[in-house]
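There's a structure below that I have some questions on.
Of the protein chains in this complex, one is absent; all others appear in place.
Chain IDs A, B, C, D and E follow the sequence of writing; residue 1 opens each chain.
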């Protein structure tokens, strides 16, 4: 009888904390958002369930927890082993491989000028970096927080695993949360910064893109970005490699696996381990709160600068751009492109913005990876 | 010429032992059982072929063998690297992920009372534990041996990799052997403990289960088991996570990969490396013989206690349970459920027990994982 | 402004070398060959793109490069982690698993005598070994170079990762290059060594092969090769294991995964990391040039000895062999078999050699793996 | 009673209590939810409609995608009246699958002229 | 003769003997089995029948599964006379595939009412 009580005490019940309780609620909420609201379910459900796993309280030293990595001489726990892909940073490039193999860059190739919108949205990263410095984060931490505005989960995880591992959980969770909340965050900002007249602008349908261009693009784009920002080759190398596998026409079987089984497996492992890493004692800190606020700021600045830059471009071109699609520059592929479509359709149901929005959308992925490369080499 | 002879001598021929020969025969027999008798071929064939690989004799120090893990400063052999998933215990949770993604718990959700049968069958684990103590195994060893009665390969491997690594090979092989032999072991015990009248009992067909319940179940069941037995979260966390991916309805692509490519890859690696680990010099020991005998005992006790508990429940309920399905509580999904169907069909071809037997069957998986969690935290 | 210049200087532009430029051109050429000429695109495109990644110049110490494996206390780069599968040698066996699961040995089982042609072609390995010794390579290096003549990328990588890691890049690249160039290298040699009359020889169509034989083959062949050359079990164990999964008829789901998702994933990782390892400073050396020349020699000797041995066999058999198919003994499955078909078809469009050529073709895989085993145990 | 037997029995009791406890609580929870379900049913049906709404919504997206692509090809000379739905209602949703559709679509657009 | 050449030749001989040895033995084994095969054929045919038996047997399971599911839905008011087989005879067998079928089946049963 005592044994039983004692056993239960050493178990979850004995070590329960309100922090764990909060995190369990958050985890459940993530799962709810994913299922009921269909917000990025492929990310929120693994992360949410991971939060449940990571916040079951127990007496440590049984090599169960994700932080028992055997550094203390004990046995490395299973979770800590699967978590290495995050801490060592090799899950993100593999996810980029799959994204490259499933991304069709033709929309972007069809109207190259829209690529600049993907650059403009990265302003959010750097301004947030300054703000984070201002409120007392170290430079490396500030850089990792700023990248949240890149709206690319894998990029954020990759950079913070290198520059600020202790903040990885908070950064990853807020990055993915805001990516999931894109349909909530962006529309008001877009409406605020554009006139009805601008939102009604129709853009010319794209001309088709030649197969050769689609094959040459990943190679050339990789060389350009690699030479200018070598720090980005880990991410962009795999992104463009995956895209070449897709476009080459002779490696379809590799591309097919990369965009299905391979990316699915990594997504599962990344999501659940990132979720597990949000142990209340490490996650529920003032720093995390700040990170969430800064992350939101970063997202909004990014959206705004994308839209404003589109309006700026319109001053110098006669073939007008609908500034709505500037918001797609934050990437968060393809959600923000869909948001642009919806916002545009509100004004004119027959205005097909999504094909145009995809251009800054995918360009934004490249843009934030380049920015990450810059920050990496600056602070590593 | 001498070189040639010398070469052959340093090779397999020079190091041949009768032990290796026996193991090669056993390996061949496993393959035969899998192909000719269709006993769990997905397990027996990889394990059987692994036995062949692991028992080709050779002079050591060439980093070929699965036990040359580089601990002695040499190069780690390929097999030892692939074997880490077993010794570090991360293959089993990943297999549970896939099992969760392919398991339909509705049969169980439709008649919750049958879950208790899955608990009853775990009696075998603990009684065998006592017997193992009696014949002189250490407590940790006894626990790992008892878990064979859980009739879950991954659970047995996970627990013994933590508590008794030196017995892992024997425990894994006997666990999988008996799981494969379920159609041979269970029927006589069932017949022995039930009357024809009981075996003829028909059970009401299940009512359908709401989607919401199927989505809530993995989350709630995980929280309950996690709080009561934190030691089980490595296994049950992934089992229920996989099931949530399946039931959520919005993560089907992840579930599809988890139950096909992912689990297949892990099954291949787990099976072949477990087979390789049965090197004669380590495997052919008195301990192994004892383990096999204890394993059989454990299986029989589990089956018996499942059936008897069903009869016990019938004393207190008017809506009778067919005691045959108590045998399905040992898990060994879905073989033992099929055995129940066959045994029942012998008496009455129109009695569809399998849908009912699936309930204790999957409950048994949860039950033995919980038991494993208890043993883990007790002896780690 | 200075910061910017300084940044660019520390980046690719500052560290640019002509060596990198050459390698980038080579990488682009590999991609071109794969896409435009359809030469082994599944190998050349990943390797080619890997060369691009590996030759973007940058200041080291940022844990970007594939050779920054954390040995110097720094963080292991992502590429170096993915490269471990090559350096630790566990990618090749896993690829052999998939090859086994996709290879149909019936052509070989239908006419066993043709297996000897697969042995004859291995002469190239050993003669090249002697030549390599002659021009001053160490014994271990010479062995790794000779194996290029085995015309099996995975075998070459596996052996050189154990015997001459510092030459791995050059050996892997030349092995895959020549495998891709089989359609260019072999035809002239075949024509040179055979008379038109010989090339016109028609061979009897094969009789079908019993399912039992196809199931027994992988088991028996593994035992034979394992006992004679234990050093080959890492490769042949997985090759025959994969084939058993395919032929058993009860493990099709495992075989299907092994020959699709599994081998694709490993192929991607192996190809791109091998490509990355060709950093100019390590790759553009006199040794590499020698290795490429020796590799070509090895290929030619292998082809020639296959053809000549076929003619030799014809002296002793009345049921004549078309010596063209001797060239298929070098393996490079199934390219060299297709080459034989084409060369034969040039003389007589209705002469179906390919089914016969597949026999020495797959036998050649076994042959070179056995040779690798011999070299492994001799020099490790 | 020898020490090992004593310990063994104690662990057996504790273990079985925990195993039965866990599974009993699960069983109870399930039956509770099942009973609560009827009450929820009404609300669920409401949700279901909302879901179909959303479903529609997503189809609209697809429709727009297709129209856009078509427009791309025919330079907007014609107009699309209706489109037969090729994906089952319960097809994978979520960003990536959308992306997937876009991919197929894109390549399709191109292939028209070049492949 | 220089040492390296000596060694090289020796290794060549040993290596080729082993390679040819291994493959020759394999070839011999194969031809032996092929010859033995005719003798085994009779026994095999017997087995083949057994196999079809077993095949049938497994179909029965499937049949029962389906009937059970059907019963579940129609509360056993009707009776299933025959079921067309949807899986080829040589479909993956083995527990997990069975399980797979059960899964599909289960969800199908449920979807009927709720999806």
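Everything below uses one rule, namely that a contact is a pair of C-beta atoms (placed from the backbone, for glycine too) under 8 Å apart; a residue touches a chain by one contact, two chains touch by 3 or more.
All values derive from a computational prediction rather than experimental measurement.
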_Given the contact rule set out at the top, which of the displayed chains would the hidden chain touch in the full complex?_
A, C
_Touch with the omitted chain, as defined above, among C:84, C:113, C:211 or C:320_ = C:211
*asked:* One chain isn't shown here. Among A:5, A:130, A:184 or A:289, which residue touches it?
replied: A:130
*If the hidden chain were put back, which of A:8, A:64, A:79 or A:119 would touch it?*
A:119
*Chain not shown: contacting residue from C:159, C:333, C:363 or C:376*: C:333
*Over the whole complex, note the residues of chain A touching the chain we left out.*
109, 112-113, 115-116, 118-119, 122-123, 125-127, 129-130, 133-134, 139, 210, 212-213, 216-217, 220-221, 224-225, 228-229, 249-253, 363, 366-367, 370-371, 374-375, 378
*Identify the residues of chain C touching the omitted chain, counting contacts across the whole complex.*
3-4, 7, 36, 38, 40-42, 102-104, 106-107, 205-211, 214, 259, 333-335, 338, 341, 345, 352, 354-355, 358
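Keep in mind that, in the parts below, only the chains that are shown with their structure count from here on.
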*Since chain B and chain C are copies that touch, just let me know if over half of their interface numbering is common to both, same, or not, different.*
different
_Per Cα centroids, the chain farthest from chain D_ = C
*How many Å are there between the centre of chain A and the centre of chain D, using C-alpha atoms for each centre?*
21
_Centroid from C-alpha atoms only, then distance chain C to chain D, rounded to Å. What do you get?_
44
*Indicate the whole-number Å distance between the mean C-alpha point of chain C and the mean C-alpha point of chain E.*
30
*asked:* Touching at least two other chains at once: which residues of chain C meet that condition?
replied: 228-229, 249-251, 253, 260-261, 374, 378
*Residue numbers in chain D touching 2 or more other chains?*
11, 14, 18, 90, 93-94, 96
